[in-house]
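Coming up: chain A.
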Amino acid sequence: MNDALFLTVLLPALAALFVLFVPARAASAVRGVSLTAQLLALLFALAAYIGFNKGMAVFQFPFAATWLTVPNAFGTTPLVIRFAFGADGISMPLILLTGVVGLMASMRSHSIHERVKEHYFWQLLLTAGLYGVFASADLFTFFFFLEATLVTTYFLISVWGNEGRRRAATKFLIYRGLASVVLLAGFIGLAYSYAVQAQGASMQVYLGFAPNFLSLSIPQLISEAGKFQLSIAAQDALYLVFLLAVLVEEAFVPFHTWLPDAHEQADTGTNMLIGGVLMKIGLYILLRFAVELLPQGLQQFAWLTGLLGVISIIYGALVALAQKDWRRLIAFSSISHMGLVLLAIASLQAVGLQGAVFMLVSSGLLTALLFYAVGAQADRTKTFEIKNLGGLSKSLPVISGVLLVAALGSVGLPGMSGFISEFALFLGSFATFPWLAAVGTLGMILVALYLLYAMQRTTFGPQRTEYDQLADARPVEYVAMAVFVALVILIGVYPSVLGDVVHTTVQSIAGRIGG
Partner candidate 1 sequence: MALQPFLALGAILFAIGAYGALTKRNLIIVLISLEMMLNAANINLVAFSHFGKTPHVAGQVFALFIIALGAAEVAVGLGILLAFFRMRNSADVKDASAMKW
Partner candidate 2 sequence: MTAQTFITFTDVWRALGPEVVLAATAFIVMIVEFLVPPRTRHITPWLSLAGTVAAGVVTALQLHVFYATLQTASVAVDDFSNIFMLIILLSCALIILLAIGASRKAELPFEYSYMILFATVGALVLTAANDLVTLYVGLELLSISSYVLVAMHRGSLRSAEGGLKYLIIGSIGSALILYGLSFVYGLAGTTQLLSIASSLQSAWVTTPALLYVALVLVAAGVGVKMSVAPFHQWTADVYEGAPTPVTAYLAVVSKAAVLALLIRVLLTVFGQQTPEWWPLIGWMAAITMVIGNVGALAQRNVKRLLAFSSIGQVGYLLVPFAAAGVTPSASGVYQGLSASVYYLVAYALMTIGGFAVLQVVQAARASEEIDAFSGLYKRSPWLAASMLVFLLSLAGMPLTGGFVGKFLIFLTAFNDGQFWLGVILFATSAVAFYYYFAIVRAMFTRQPPDDQTAVKATPAMNTVIAVCLAGTLLLGVLPSPLMSLLGGLHWFS
């Protein structure tokens, strides 16, 4: 059981290697291997999720392997670089999310007919990287997998995308590459600050604390954070570094322009992975590192964080209103929704953090579903341009219906996952930043405005003659969409299925940061 997490990372990676040795002609074998691996990984993730001890706020399913030992001039103890995995209440849901979206993206890639083998190779690697990011319990491991997602996504966009794919892929690469640099600076700074602080503190307070100690282990750092506070100056500086990295990573205004471009160019399966999972990493970073390890830095700049969140909410929603392409619209919608999470994190409230995790999961599912449904209609109509669509309810009732469900879910309709997320995160942010939150609620109106507007142009209205003969969803599409819809509604109707896992961890974090 302890290996379940590790296996989620390993399986897709091994499958990717295996795919390399399958002859390119045997496309169906490649698909089969890929699907099997994704399914198994998902099952492992599910097993971990079910086996997760909901009462404990610690990293569970630990698995660690030392990779290399670096002599540490800083002290006598060498720096151990490890591959360490583990999950707590924040990361566990995201791991499961990765599994679901990964499998569905893999199913979706049935529509890829060009360079099939390579596609699945990169897709499997990307999935492994995404699993790794969320399952890592070590700064180095985290960074390692983060970089892995960078290259793999680059390939997926630049080979299987549309006309502007190369440009978009390069933009993606440079933006996120720079974000990784900033993040790395933050990581190292974090580890060293804690080491320095621990050394200073060890003399006076903590007997038996190993001096010259430098750890990259996240649980270790968290437990240090429970013992003492970093200096305010260090926290402030590091927090700003992390915030900057997250702003770029998560495509917050004004560092967002790469995301719509990437979404516009990438194929649907890749878009699901990007929008559904990859775009949750940045905020996960903030939750994981800033909130737990730099609480005072976060407190100090909570207003800034919240303000940036609100700017993204409103700006993203307004710009989404002006988009003419479904994929760009979803991209801006995702920016807007992620702004909500930023606002929630800034609230420093347990409820807000819980809402943040909920929102990450919910938005992951809904974004992936939106991309899936939009992609499914575009397979048939050959267009993503909103103005070229219309009346699809007639010929594509099922796809249109699912698109409507996804849109309404994104709007935050109760009974679906988006609502409970918004409720919890606004509960947190209204407690801390009433005015920012009040402005943020405008986003709830605007989201209805742009999504329903797009829906009206897409599925409603008189049917266009050229779309008379379209065939509705195929069985495989039924399954994929049904899974998403079921999950979205499950979380919406019975949020405890998610909340129980998240709650204890979030509560303990909030207890530490005094929220």
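Per the selection procedure, all candidates are chains of the complex that A comes from, given by their letters.
Operating definition for what follows: a contact is a pair of C-beta atoms (placed from the backbone, for glycine too) under 8 Å apart; a residue touches a chain by one contact, two chains touch by 3 or more; residues count from 1.
Nothing here was measured: the structure is a model prediction, and the numbers come from that model.
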| item | value |
| --- | --- |
| Touching partner of chain A in this complex, picked from 1 or 2 | 2 |
| Touching residues on chain A, where the partner in the complex is candidate 2 | 67-74, 79, 118, 143-145, 147-148, 150-151, 154-155, 158-159, 165-166, 169-170, 173-174, 177-178, 180-181, 184-185, 188-189, 192 |
